[in-house]
Each structure stands twice: as C-alpha cells, then as structure tokens.
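Omission of a single protein chain aside, the complex is shown with its protein chains in their original locations.
For reference, chains read A and B in written order, and residue numbers begin at 1 within each chain.
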Amino acid sequence: MTMAEMTEANGSEEQLPGNAGLGVTKMPGPKQTANGGSAVAVAGQHIELGQTIGDFRCENPYIVAENVNVHYGDNHAIKNVTLEISKQEVIALIGPSGCGKSTFLRCLNRMNDTIESARITGKITLGGQDIYGKDLDPVALRARVGMVFQKPNPFPKSIYDNVAYGPRIHGLATDRAELDDIVHTSLERAGLLKEVKDRLEEPGTGLSGGQQQRLCIARTIAVNPEVILMDEPCSALDPIATARIEDLMDELSQDYAIVIVTHSMQQAARVSKRVAYFHLGLLVEVDETDRIFTNPQHKLTEDYITGRIG
Amino acid sequence: MQSTTLILILAAMSVVAFYAGRRRSVALVGGPRQGSVLHSLPGYYGYFTAIWLLLPALGVLLLWLFLEPTVIVALVVRGLPETYQSLSAGELNLFVNNVQNLAAGDAISGESDAVLSDAAARFLAYTATSRRLLATLALGLGGLGGTIAWRRIRPDLRARNRVEQIILLGLIAASSIAIFTTIGIVLSVLFEAIRFFQKVPVTEFLFGLNWSPQTAIRADQVGSSGSFGAVPLFTGTLLITGIAMFVAVPVGLMTAIFLAEYSSQRIRDVAKPLLEVLAGIPTVVYGFFAALTVAPWVRRAGESFGFDVASESALAAGLVMGIMIIPLVSSLADDAINAVPVAMRDGALGLGSTRSETMTRVILPAALPGIVGGILLAVSRAIGETMIVVMAAGLAANLTANPFAAVTTVTVQIVTLLVGDQEFDSAKTLAAFALGLMLFVVTLCLNVVGLHVVRKYREQYD
Partner (left out) sequence: MESSQITRRKVEAGLPRRRRREFLFQLAGMLATTVGIVFLGVFFADLFVKSSTAFVQTFVKLDVEFTENVIAPGGEWDLTYADFDGLVRSALRSEFPGVSGRSERRELNRLVSVGAGYQMRDMIEADPKLLGARESLWVPASSIVDMYIKGNIDASLEESLRPLSDKQLSWIQKLQDSGRLETRFNSALFSNGDSREPELAGIKGALMGSFYMLIVTVLLAFPIGVAAAIYLEEFAPRNRWSDLIEVNINNLAAVPSIVFGLLGLAVFINWMAIPRSAPLVGGLVLSLLTLPVIIIASRAAIKAVPPSIREAALGLGASKMQVVFHHVMPLALPGMLTGTIIGMSRALGESAPLLMIGMVAFIVDVPGGFSDPATALPVQIYLWADSPERAFAERTSAAIVVLLGFLLLMNLTAVIIRKRMEKKW
C-alpha cells in the first residue's frame, strides 16, 4: 500500500465517529495517548489510532497480550496490540502481508527472541504467568506453546526421530516403549500413522508436502503442548492436503488452543471461532468469525474482506 | 641480437601493421565517411593485420629459444676430440657446464685448457649465428604474415569475426593451462617416480620400515647403501596431521558455531577479520614461530611434567599447524552451518530445544556432509604443509606414535632430498619424486572427494 492510499484511507476513516483510524508506520512523532492509542498527524489532520474494535477480550482468557509493541531495529512492527485468547478456541489472525500477524504469533512463544534486532514491550501472560518474566525459560515456554511453520520443515532424520525429537530433548519418556507410544499416538492424532506405519525409519524429508506438514504437527503435539501456533500452515500445500490439515485442526481444537495465521479468508472462515484483523502493525478488529465476515465494523476490515486491499 | 630487442622490434612492427591495416581498409572504401560499407569497424582490420604479423613471428621465436640450447650443446659436443666424446654422461655434463661458464665469462671449475677454450669459442660463435638466424627468420616471417594479411583486406573481409576467433582461441588456450598444469604435475612426478621404482621396488618403498636415503657416492664407502622404506614418513605425517586436526577441528568447529549462533554482530565483525589474518600469515612465519617459540615452550612444559620431549617434537609442529588450519575449518564449517535452512533451526527452537540442542541435534547433523568435506580439505592441507614441518619437525625418520618424539614427514624429506646440489639420477633425488607422487595422489583424492561432498551438500539445500 502506498502513502497516497494510506492518506486516503485515513481521510475516509475520519468520517466514522468513534472508530480508530490508522497511521503510517514511519511517521515522525507518534505519541502515546491516555487510552493506549497514539495520535499521528497526517496531512495536518489529527486522528485517534490504535483502538481495536470488537471483542478483543474474551471469557476465561488463557493467553492475554496487553499493549504489546515489537520493534525490529527502527521498524515498529507491532503497535500496542491487546488481545485475549481462551483455551478452547481456534483464533485466526488475518491481514495483508507485512501487517504484523506473524510477528505477533511469534511473540506468543518468544520465537522473536532469536532475531537479534527484535525488541518487545508490553505484557503477555499464559495461564496467568508472564511469559517475558525473568524466571521463565523460553525453552519451557516453547514446550507449552508449540509451533507449526509456513513451510513444512521436517528435520533431515527418520520419521520416527522427527516425532521423538521433542519428547527426547524434554525427557518426556523414560524408556523406549514409552517413546514408541508417544510417537505412535502423535502420528495417529496427526492422521499420519496409517500412511507411514511401515516406514518409520525412512527420512521425513521423503514424504509429500502435506504429509510433511502433518509430520510437523505430529512432532509438535508429541510434546503435549497447551497451545499450538500455526503460521500459514497450508500456504505451501495443494487443496487436498490443505483440506486434510483443516480437518485435523478441527479435531485438535478439542484439546488445544490454536492460533492460526492465514492468508486465506476462506480458511479462516472454515476453521476459526474468532478472527483478528491486523493492519500495519495495528490490531484493527476482533470478532466472532461469522460476524467479521458478514458484518465487519471497520472500514479497513471490510475493504480487506471484500478484496479491496490485499 | 637479444631476444628482448627482437620482441620490442616485433611490437613496434605490429603497431605499424595496425595503422597500415586500418588505413588500407578506410582507403579501400574511399575515406572514413564510407565506413559503413566495410564489414567491420576499421580498427578490426588493423588488429587483423597486426595479429598475422605477431603470431608467426612469436611462434618461431618461442620454438627457437626452446630448442636452441639443446642444438648448440649437441653441435659443440660433436666438435670435441674423440677422447671427450667417450666421457660418461656426468663428466660430459660437467665439461659442457664449464664451456658455458667460460663463454659467459664466469668462474669455472678446474683449469682451463685449449680444448675447453676452443669449445667455448665455438659455443659463442654458434650462439651468435643462431641469434642472427633467429632475428632474420622471425622478422621475415612477421613481415610476410603482416603483408599477406594487409593485402587480403577487402571491404567484405569479415575482419571482426577473424579477430574474435583468434581471441576466442586465446581464451580457450588460457583456460586449458589448468589442465596442462595438472598433466605437467602428473607427468613430472610420475616419470621420475617410475625411474625411482626401477631402482627401488615399490613394495620396499610402500612397506619398508627403514628410511635412510644416504646413498654411497663411492662404491667402497661403508654403511651407506641407502634404504627407502617410507612407512616412518607416512606415520610421521599422519602423527603431525593428527595433532593438527586434534586442535583445528574442535576449535574451528566451535568457533564457527559460536560466531554463527551465539556472538553478537559486533563480535562477529571483529573476530572474523582477525581469523582471516590468521589465515593470511605465511607458513614460513608459522614455522619460525613453531621452531623458536612454541617448541621450547612445549619442551619446558613437557619436562616440568616429567616427559622427555625432543626439541623438534611432533607436538610443537602439530600444534602450530593446527592453529594455522583453524580459519580454514571454521570458514568451511560456517558455510556448512549457514547452508542449513533457517526453517530447521526455527523448527527445533519452536519445539523447545535449547540453542545447543538445536545445534548438536539438528543443525550439525544436517550440516555434517559439508563439515566432513571441509575436514577432508583441511587434512589435505595439513598433509601437504611444508614450511612448518621443515622448520619445526625433525629429520629423523622415527617410527613412533609418541607426540613428544621427533618425527619427519613426507614434505620434509622432499625438501631435504632436493635442496642443495643433486645428481639427477641418484635414487636419493628420485625418491623425492616418488614421495611427491604419493603426496599428490593422496591430496588429490582428499580434494576431489572433499570438494565433491561440499558441492553436493550445497546443492542439496539450494
């Protein structure tokens, strides 16, 4: 999106009373306002920013992100995002490329720690525990918050060793039988066991793309996490493989909170209970999936859903 | 006429030829305004003429200079009295040397006599004639070539294509030099090695346990038959290489891991150039440091622990060689580690691995082929390293695995056998080429396999 378009969007935004508008990331001098939003001068106009509309709070929240900001060097990638996620739901994060949805997702298991220039402020709690607290080891956190990546990334090891990797490093199995059990159960739950039962010792990289991604899911659930983060898990897969993964997510949502980043609105509509719409680092709108897709409150959300911004 | 003068004259002639060719092409079409009638730009007609002047002349010049010494010596020898003709090859060689030295006005060995001074005079005369002939021939051929080319210039002559064809041939020749170098290496070591194996059986060389290459100069000398069992050299080479690898592999690997995974950008920016400095220090400097600084330290340290350390211990040479190889290992390991996709690392970290677990359980196994290939190249480098061992390791061919003892290596022996005056036919000199052949074959295998593995590994993740 260009500067001109941005200014235009802001201009039209101004007409809607009580709604938040948007600023451009690199505008000079954003200042914090009392309600946690910030004000930016665009072409001489003052617009209130950063107020999310919709139910960004929920009942029984398990993950609570309060005023999260992420900077990559000079780039302010996430601005003041507040979002609650409960234990029994699938929430989809949508938005145009570069809107910060993946960055936000990676905050939830501190994967952003591995990027040298990343700086995170604000507070995120998991079951009441501050995950950026001093006493919390990201290693333990990541065992509780598993992650599935955009491109299937099985390790160059056998299928068995891929699934057994997590339990092994975390010391979850005391003997081989127990480990076998975990591997089998995980593969079973990932719907892969039937296909690979006879070739557990073959390399995981030899599987098809969809099978690889299910292997990665099996690898994640083998650690028995509480939350599973999925970063566009189907973007590299064909429609049939995608459908299988979506079915799998449906099953898994019984036991795990699932946060999924997706580019596909259809996918978000199919798998999630709630949808959060990100735009240029701001969380614009959060609501029940049905409501968002039938009756978006925010002009930007509507524009995105109807395909005017991509 | 000196050959440099000749070359200068040829160069001047070719400049003239260039302008002549260019002018003729322009004149043929009736002036520079009609240039578009020409097939090529006028300059190409100039190059065309100049090339045809230079190539034949230079060709004849090189051939002549290459053959001249042999022919002249043969002529001089044929003119010698009968008694000299029947001299042995070695004595004759010495005599010819004296003739050449006398002709050049240098000191000669022994007294000058009439035969010698006569031969020297004839040598000078032949040389002068040869040079005159050469000058005539080269200049004549060059002039002829240039003239023919000049006369062939027509507006429709495809001068650019002709010139480009010759340039292309030149490029091909340049790139083939790599192959000729390899062939040259193989032939030069192989021929001499074969001559060596005619004197000493291959099996004795490869499996013999005793190395003392002093051969008798006179037949009646005692205890100097010379024995050429190279096993102590191989074990010595392996011992020092082993010590070097023992230092370089873990340190180089851990350095690469630290710089890739743990250190901040600022430390990387300082450490990497420093390691490059380590790689850029000439080996003779390492050798000096090993012999004069490290060896005494090792000796003192060993003695304080009650070990008997030789002053030229394998340990000192190996340690310094290991340090020299650290940058090689770390840069190859760094390449291998960086070639592993970030997705692997993310996957492992996302499952809750610590960084060391990510490294040892996922990244290193994935990078293993690349690292192994790199280590093979490092081993080849250590085996072929010469100056450090020449200066810091000994000459004594001990068959031992004791790092405190003095051992000798293949490269040390090659240097020892070939430095100083040599007779070219003695087993002692030829042995150096047999060792060179071994060295070349072994390092060639290591390099081919290592380079192949490294390349295949890179392609795997591309």
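Following the convention adopted for this analysis, contacts are C-beta pairs under 8 Å (C-beta built on N, C-alpha and C of every residue); 3 or more make two chains touch, one makes a residue touch a chain.
As the structure is a prediction and not an experimental result, all values here were calculated from the model.
Q: Could you run through the displayed chains and say which ones the absent chain touches?
A: The omitted chain makes contact with A, B across the full complex.
Q: In the complete assembly, which of B:I326, B:V407 or B:A427 touches the absent chain?
A: That would be B:I326, which touches the missing chain.
Q: Using the touch definition from the top, which of B:P32, B:G105 or B:G280 touches the missing chain?
A: Spelled out, the listed residue whose C-beta touches the missing chain is B:G280.
Q: Under the stated touch rule, tell me which residues of chain A contact the chain that is not displayed.
A: Interface residues of chain A facing the absent chain: 137, 139-140, 143-144, 169-172, 223-226.
Q: Spell out the interface residues on chain B facing the chain that's missing from view.
A: Against the left-out chain, chain B lists 66, 69-70, 160, 164, 167-168, 170-172, 174-179, 181-182, 184-185, 188-189, 191-192, 250-255, 257-259, 261-263, 271, 274-275, 277-278, 280-285, 287-289, 291-293, 323, 326-327, 330, 352, 354-357, 359-360, 377, 380-381, 383-387, 390-391, 411, 414-415, 418-419, 424, 432-433, 436, 439-440, 443-444, 447-448, 450-451.
By our rule, only the chains that are shown with their structure count from here on.
Q: Roughly how many whole angstrom separate the Cα centroids of chain A and chain B?
A: Between these chains, centre-to-centre, one finds 59 Å.
Q: Can you name the residues of chain B that touch chain A in the complex?
A: Result: residues 264-265, 341, 343-354, 357, 361-362, 365-366 of chain B touch chain A.
Q: Could you pull out which chain A residues touch chain B in their complex?
A: Spelled out, the residues of chain A in touch with chain B are 109, 111, 114, 116, 139-143, 146-147, 149, 151, 153-157, 165-166, 169-170, 216, 219-220, 223.
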